[in-house]
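As you look at this complex, bear in mind that one protein chain is not there, while each of the others sits in place.
In this document, chain identifiers A and B correspond to the written order of the chains, with residue numbering beginning at 1 in each.
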Amino acid sequence: MKRYIIRRFIFGIVVVWIVSVMIFLATRIGPDPALMIASPGADEAELNSIRDRFGLNEPLPVQYYIFIKKALRADFGESIYYGLPVADIVWQRLPATLMLVGTAKLISLGFGILAGVLAARRRTGWTNNFLRWFSFLGLSMPNFWIAMLLILIFSVKLKLLPTGGYGTFWHLLMPAFSLGWYFSAGYTRLTESSLLQVLNSEYIKLCRVKGLTELSVVGKHGLKNALIPVVTLAGMNVVLMISGAVAVEMVFAWPGLGLLMYHGAIYRDFNVVQAVILFISVFMVFMNLAVDILYAYLDPRIRYD
Amino acid sequence: MNPETWRWIREIWSRVPKVAVIILLLLIVTAFCADFLALHDPEIGDPRQRLLPPAWETGGRWTFPLGTDTMGRDVLSRLIYGSRVSLLVAFSAVIIAGCLGTFLGLMAGFFGGWVDQVIMRFTDAWLSIPTVMFGVLMAVILGPGVWNIVIILGGTFWSRYARVVRGETLSMKTRDFVQLARIAGCGKSRIIWKHILPNVFNSVITLSSLQIGIVIVVEASLTFLGVGVPPPKPAWGLMLSEGRGGLLAGYWWLIVFPGVAIALLVTSFNVIGDWLRRYLDPFYRNIG
Partner (left out) sequence: MEIERIWRSRKIMFLTLLVILQFGSFAVSAAPPEGILKQAIHWSFSSDWLDPATGSFPIPAYHPLYLFHDALLKPMPEGLYTPSLAESWTTSPDARVYEFKIRKGVKFHNGDFLTAEDVVFSFLRYKGSLAKTIHGKLEKVEAVGPYSVRVRFKEPFPEFLEFLLPGATTFGWIVPKKYVEKVGDAGFKKHPVGAGPYKFVEIVPGVKLVGEAFDDYWRKVPHIKRMEFYNIPEPATRLAMVKRGEADIATLLQGVFYEDLKKTPSLRMLAPLSPVRWIAYPAAQWDPKSPWADPRVRLAASLAIDRQTLADVHMPGCGPVSSIGLEGDPMAVDFPPYPYDPEKAKKLLAEAGYPKGFSAGKFYPYQGGYWPYGEQIATYWKAVGITVETVLLDKPALLAMREGGKMKGGIFIDNPTSPTIGGRLSTLFSGGSYGNYPDIQTLWEQYRKETSPKGRKDLITRIQKLIYERTMWIPLTSTNSPAAIGPRVKGNPYRIQPLIWFTAPFEDVELVH
């Protein structure tokens, strides 16, 4: 078990390193960011002083080395546009993204699992069908479109919810829903098939024979096992959710990392872009690591991969 | 065509999700025959005719059946031509991603060892980068253009293929027919191309049909953010983006029609993909 953890951890480090190189190179191709800050018609000397300020004049490997050295100290340089240390800005925006993605996850899992359970129990009835179609619908509409529809209905026409911005639970509702709806379909299908498989297993038959109540059988033993792949999928989907948040944040002016990164890309503020993408990737790598280890703990067969 | 084939076709037809397949075929035909179907040039409009509602509303005209957009262009023509762009981008991106990912997955699964490790770490790295964000970054750097978008999308989605194909290849390697081929002295590449690939193909097709929906939606998001298919080309994602103020302003036709088109296309692919998954290989329920 220990060997497994160590191996996985080393892999994680390697992956993070690869990501850092890719991101670094990606942001260094393309036009000179100094041109964006300087006034038009600025002479070479002025452009050079801007480049010096951000270390752009060094050869690439040197720049990469400096970048990694600083990153290990959590110093991601200064934002060319905002004039503040990037680490501060990212830290400021992080809670908003966490809240958004977390709530969206909860909503999508809630709907998805509910629909899947009902489907697995073969309940025909309007609830079951409605939830199923609801999930499928969410798959086919881009989240920013859903977002605008929601604003139209709940903000402008019904005047129930605030339009955009950040602050209260009510500001969170529409963005989280727009983001999460898409993912509920996957959870529905997975819960349904997984639960069906589990409910037909020997283990469940044994539980029934033992005389446990139906609720205990399905709810406790059945669901608990059936949800393992769902949780795995949820973990894999986090990165999709974070990237999908960009468009939603744009529509609702939700001050999260997505909007920050987008703004950074448009303005060639590459310190910001690097930091955000790297941060998210590192987060993802270690989250997958945690899930892998949890899986190996639960199912010993996997350790010998 | 001999009766054998007819029977085969009829049998398949009885099992496929008919509605989805019909919708998809219609859309593909529209894309091909756009030049004959569209009434107006999708890229040129008269600004004095802008924002006309669909023909059945007051103020609408039958020369512009679904209304006009902010630049006076016919919405219906743009929808028709847009099917071409959307389908082209989606198919190309998925083909690129599929080829790249399958190739890498085969290599990793078959050869194992450090080849496998290197490819897998690379795949993990790619999977942990947020797709849309990276897409935005690359689009901003590479510049606008339909083919740039295809490359970016293809270059981002290959990792799922690699993972799945690798898994399949690994399990194939231990199967009898592969062992037999080895004993018979078949060369490595022959084994891969002739024995493993055809069996992996099913999963690749299933995965592709599900991925197309995602690619279409991601392309729409990228275009919404201003870094996707550039104007004036008609693309449904672009129509959504251009018309987005329309929803609040009451110009609903700007968004409803392209939105419905996207929804139809994506749903058909998803239904077909779902059916493929259940029909072809029950092993893959847990791909997600």
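Going forward, a residue touches a chain if its C-beta (ideal position, glycine included) is under 8 Å from a C-beta of that chain, and two chains touch if they have at least 3 such contacts.
As the structure is a prediction and not an experimental result, all values here were calculated from the model.
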Absent-chain contact - pick from B:G59, B:G187 or B:G250: B:G250
Contact residue for the chain not shown (choose from A:N57, A:Q92 or A:N200): A:Q92
Selected residue (touches chain absent from view) among A:L106, A:L160, A:L206 or A:A290: A:L160
Missing-partner contacts on chain B, residue numbers: 44, 47-48, 50-51, 70-71, 140, 143-144, 226, 230-232, 242-251, 254
Contacts of chain A with the absent chain, listed as residue ranges: 30-33, 35-43, 45-46, 49, 79, 81-84, 89, 92, 118, 121, 123, 127, 148, 151, 155-156, 159-166, 168, 170, 213-215, 218-219, 250-253, 255, 259-260, 263, 266-268
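Throughout what follows, only the chains that are shown with their structure count from here on.
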Footprint of chain A on chain B - complex, ascending: 121-122, 124-125, 127-134, 136-138, 140-142, 213, 217, 220-221, 224-225, 227, 237, 240, 244, 247-248, 255, 259, 262-264, 266-267, 270, 274, 285-286, 288
Parts of chain A lying in touch with chain B, wherever the complex brings them together: 11, 14-16, 18-19, 22-23, 26-27, 29-30, 136-137, 139-145, 148-149, 151-152, 156, 182, 186, 189-190, 193-194, 229, 233, 236-237, 239-240, 242-244, 246-247, 250, 258, 261-262, 265-266, 268, 273, 276-277, 280-281, 284-285, 288
